[in-house]
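Missing here: one protein chain of the complex. Every other protein chain is in place.
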Amino acid sequence: MDIFVQQVVSGLATGGIYGSLALALVMIYQATDVVNYAQGEMAMFSTYLAWTLINAGLPYWVAFAATLAIAFVGGLAIERVVIRPVENAPVLTIVIVCIGLLVILNSLAGWVYSYIQKPFPSPFPEKPIRIGNVFFGAHDLGALGVTLVVLLSLYVFFRYTTLGLAMRAAAQNPVSSRLCGIRVGWMLAVGWGLAALVGAVAGMMVAPVVFLDPNMMAGILIYAFASATLGGFTSPGGAVLGGLIVGVIENLVGTYVRFIGTELKLTVALAVILVVLVAKPSGLFGRAAVHRV
Amino acid sequence: MALLEVAGLEAQYGWTKVLHGLSFAVDVGGITTILGANGAGKTTTLRAVCGMVKTAGEVRFDGHRIAGRATEDIVRLGIAHVPEGRGTFMQLTVEENLRLGAYARASRGTLAGDLRRVFEYFPVLGDRQRQIAGSLSGGEQQMLAVARALMLRPRLLLLDEPSLGLAPLVVREIFRIVRTINREERVGVLLVEQNAAMALDLADHAYLLETGRVVMSGPAETLRKDDAIRRSYLGY
Partner (left out) sequence: MSGAGLRRAVVLAAVVVACVLPFALSNFRLFQFTQVFIYAIALLGLNILTGFNGQISLGHGAFYAVGAYTTAIMIDKWNVPYGWTIPVAGLLCLVVGFLFGIPALRLEGLYLALATFALALAIPQILKYFEHWTGGSQGIVLSKPRAPFGLTLNPDQWLYFVTLGVLLVLFVLAANLLSRRTGRAIVAIRDNPIAAQAMGVNNALYKSLTFGVSAAYTGVAGALSAVAIAFVAPDTFNVFLSITFLVGIVIGGLASISGAVFGALFIQFVPNWAQDISKAAPWAIYGIFLITFMYAMPRGIAGSLRLVLGRLARLSGGTRRVA
C-alpha cells in the first residue's frame, strides 16, 4: 500500500509536468486552431537558458524567475516575429512553421550546448520526506507544488483580471474582440508568452530527473499530447487533469506491469491517445465540435 | 461638421467589389439610417466604416481620417458597432460581455456605475448578470449587444439590422432605448435596417442603397411620406 501511495504521488509529480505542457498546447490551440509542435523545444531551450544562468552563479530561484521572464518575452516575440507573417495562412502552413521552429531550436541547442547530457540542479533537498509511514521524494513533492502554484496563478489571472478576460475573448471570438477595441494580435502574443512560461516551468522541474539534453522534451511532448487528448483539447482544466491522470497511469503501469521495458516507453501514451480517440475523441472535458451548416 | 463623413467609399471582398462610391453623413447627435434590400451592401457599409473590409475612399470621424486604420483603433476613438448576428461572446457571462464592452473606453467612469446605467436601460440583463450569454434568448442577446456597445460610452453607435429575427415588441423596445440614448447622451446613430418603416420612424435622415450605390437620400420624414418611393423601394 505504501509503495502504491508513493507511486501515485510520484506519478502526480510527473503528471503535473505533462499537464503543464499540455496546458501550453491547449492554450495556443484554443486561440489559433494550431498545435504548436515546437512547445517542447521551447521549454527545453528555456531550461538550457536557466542552466546558463545558474552556471553563471545566480542563486537557483533568481535564475528560475529570470528564466520565466525570458521565456515569456521569448514566446511573445516568437509569436509576433515568426508566427505573425503566416497568421492568416491555412492551418497546415502554420504547422509547418512550427515544425521549422522545432527543428531550429533543437539544432541550436545541440550546437550551442552540445548533445552531451548535463545534470540540472533541483532546488529541493535530496533527503526523502516522511509522511506517516511513507517516504516521498522531496523533488516529487516540490515539483508538484511549484506546478500547482503556477497553474493556480494562471487560473486566477484568466478568471479575475481584465487582461485575462480580454485574452479569453480574443481566443473565442477575435472579430467581436476587435469591436471591443481589443488588440487581438497582442493578446495572441501574450498567450504564446504565457504558454512558453508554463513550458519553462515544466522543463526546469523535469530536467533534474531526466538530465538536460536537446532531446529531453520529445517524449514528454508526446505525453503532453496524450494528456491533452484525454482531458480534451478544448479544455485547459481538462488538459491539466489529463496530465495528472496520465502521469499516475504511467507510473503505476511502469511499477506493476513487468513487460513494459524502455523500448516500449511511449506505449502508455500511445495507448491513452488511441483509447480516448476511439471512445470519445473530444476527451473527458472537451466539447464535441458542433458544425453550423 | 458632421460626426461621421463618408465620401466615395468603395469596398470589396476578394475580387468582388461590393460598394461603388458611397457618400453619406451622420450629424452630431443625429440618427441616420441606411435602407435597402438584401445584398445591397448595407452590412458591408458598416464594416467598411469599422475597417473590417478592404476599402478605398474617405471616411472621417470627427474630422479625423479613419479609413485604412485597424478596427480596434477605430473603436477606441469612440465608435461602437453592434454587428449583424450580435457578436455575443457566447461562452462568457453577461457581466463579462459587458466588461469587455468597456475595455477600450476613453473616458473615466467606474465600471460599476456604467453597469448600473446599462441595467437601467435593460433590466432583464441585470437579472441575468451571471448567466452564460449563449443561453439568453434572441431578444436578450440583442439587448446585450446594444448594452455592450453602450459600455464603450461611444460617440457614434453603428447598428446592423437590430430587428433581424426578433419579435416586433422587442424591436420596438430596443428602438425606444436607442432613441433615448440618442436624445439624452447625444450619441450619433448609424442604423442599417431592412425594416424600413421602423427605421424611418426613428431616423432624421435616410439613404437608400441598391447594389452598392446610393439611389436616394433625404430627410426621413420625406421618404416616409412619399408614396412612390414607399411602394417601389420600400415595399409597403
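Points worth noting:
Read from first to last, the chains carry the letters A and B; within each, the first residue is number 1.
Everything below uses one rule, namely that contacts are C-beta pairs under 8 Å (C-beta built on N, C-alpha and C of every residue); 3 or more make two chains touch, one makes a residue touch a chain.
Quantities reported herein were computed from a predicted structural model and do not represent experimental measurements.
Residue A:V86 is the one among A:V5, A:L58 or A:V86 that touches the chain missing from this view.
Residue A:L108 is the one among A:A66, A:L108 or A:L148 that touches the chain missing from this view. Among A:N36, A:S122, A:S177 or A:T229, only A:T229 touches the chain that is left out of the view.
Residues of chain A that touch the chain left out of the display are 29, 33, 35, 82, 85-86, 89-90, 92-97, 99-104, 106-108, 110-111, 222, 225, 229, 233, 263-264, 266-267, 270, 273-274, 277-278, 281-282, 289, 291, 293.
Just so we're on the same page, only the chains that are shown with their structure count from here on.
Mean C-alpha positions place chain A and chain B at a centre distance of 43 Å.
The residues of chain B lying in touch with chain A in their complex are 50, 52, 70-72, 75-76, 80-81, 83, 87-92, 96, 99-101, 103-104, 148, 152.
Those residues of chain A that touch chain B in the shared complex are 162, 165-166, 168-169, 172-173, 175-184.
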